[in-house]
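Take a look at subunit A:
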Amino acid sequence: MSGSQSWLIRGAQVCAGGIADLILTDGLIQEAGPGLSSAGAQVLDAVGLIALPGLVDLHTHLREPGREDAETVSTGTQAAALGGFTAVHAMANTNPVADTAGVVEQIWRLGGQAGHCDVQPVGAVTSGLEGRQLAELGAMADSAARVRVFSDDGRCVSDAVLMRRALEYVKAFGGVIAQHAQETRLTDGAQMNEGEMSGLLGLTGWPAVAEEAIIARDCLLAAHVGSALHVCHVSTAGSVEIIRWAKSKGWRVTAEVTPHHLLLTDELAASYDPVYKVNPPLRTAADVEALRAGLADGIIDCVATDHAPHPVEDKETEWQVAAFGMTGLETALRVVHAAMVETGLLDWAGVANRMSARPAAIGQLDQHGRPLEAGSPANLVLYDPAARSVVDPAQHASRSRNTPFTGMELPGQVHATFLRGEPTVLDGKLAR
Partner candidate 1 sequence: MHARDPLAADLAAGAATVGATAGRAPTGAATAVEASTVEASTVHAATAGAAAATAPPGHVSPGQRPDGKTVLGPDEISRALTRVAHEILERTNGGTDVVLLGIPTRGVPLAQRLAARLTQVEGHLVPVGSLDITMYRDDLRLRPARALGHTAVPASGVDGKTVVLVDDVLYSGRTVRAALDSLSDIGRPRAVQLAVLVDRGHRELPIRADYVGKNLPTSQREIVRVLLTETDGQDAVVLGPGRDADAQDAAGSGAGLGAGR
Partner candidate 2 sequence: MKRHLISAADLSRDDALLILDTAEELAQMADRPIRKLPTLRGRTVVNLFYEDSTRTRISFEAAAKRLSADVINFSAKGSSVAKGESLKDTALTLEAMGADAVVIRHQASGAPHRLAGWVRGSVINAGDGTHEHPTQALLDAFTMRRRLGRLDGLRVTIVGDVLHSRVARSNVLLLRTLGAEVTLVAPPTLLPVAVSAWPCEVAYDLSAALPKADVVMMLRVQAERMNAAYFPTVREYSRRYGLDAARMALLPEHAIVMHPGPMNRGVEIAAEVADSHRSTIVEQVANGVSVRMAVLYLMLGGADPGGGAPTGVAAGAAGAISPESTGALEVAR
């Protein structure tokens, strides 16, 4: 489309590469290198900023349709853009559930209309998330939304036969089943990680084995039928070991970890503030270390936010009745910066890989996660690593305020986000 504004981004540090300029024209990176110029282009001074490919989230809850009091596609994608994301996968546990072509197309369209980032709907594995019957996975794959990732997230596909069938079925169109690993019977009424803290606090425990046992089973199933498995929100050291083993066998297993599981432990539950209540629960320091190491060496493929907005009345209660979940889109990159970059475990090229390239590959989004070079789609984020500020959810674009990082000082700030060459965020604020 000629007539749209060109951009000249000057002096950015391009991931692990050196300082370069980028010219964005017609939705693509036209040129990348030092000392560029472009007539008619709007100039953005990016000295001191790091340029990363636009972040891709494999796991977001946009809540629309059904829970618009917590979030809408519009507000959620605004939050995503402010967090540096150019694409998010919207999980299917909406109301109605995204288990038909009709609902996934609706969500896809809403994302397009809002225009803050690309929205790739995730289709449910089972009808109504009830875990009894496969949803029309083929119809969703063929729809305009072109669904490739399927998940009952929020619930576990616990029936082993049903999980096997789902893994087999999606081979026909190159889909992947993303499992929310939670043995339901072992986590009946569970509130927080089962360990020392849960015993002291009198909260029903959620044992690590409830996650690990399902992951082990599903890795074996995926290997047996020759399909691809993606493991959502890995949270324990044991899970990392199982995935390491599965990958060593050459099995097609991928995994994600949330930013909060890279930074927070179950000791925070001592305040009984449900802002720390999440599924899977925060675990111990040993688990956090294992997850960081796993992400650093690639056993865990990517970071996914599991952004789970909830209205105040669902979180400002006693722990037992509070909803599970934390928001995460607007803080993700900063938390990864603190947990992985500042600790020396990952460099910015690694961040680009774990937060853009790998999730885009798993989600099969060929327009995202591409290296910042000439010819790539102009989906990128400019990030100021030297900034520091205290997290204040009142400043967030998300409709919900349930972030566990409230009051915490985190490094960095997203300066600008570009979606196909158009800015969605400029100067740290929404561009439209």
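Keep in mind that, in the parts below, contacts are C-beta pairs under 8 Å (C-beta built on N, C-alpha and C of every residue); 3 or more make two chains touch, one makes a residue touch a chain; residues count from 1.
Regarding candidate selection, all candidates are chains of the complex that A comes from, given by their letters.
Since the structure is predicted, the reported quantities are computational estimates derived from the model, not experimental observations.
Interface remark: subunit A makes contact in this complex with candidate 2 (options 1 or 2, touch as defined above).
Listed in rising order, the residues of subunit A touching candidate 2 in the complex are 188, 194-196, 198-205, 207, 267-268, 270-273, 313, 316-321.
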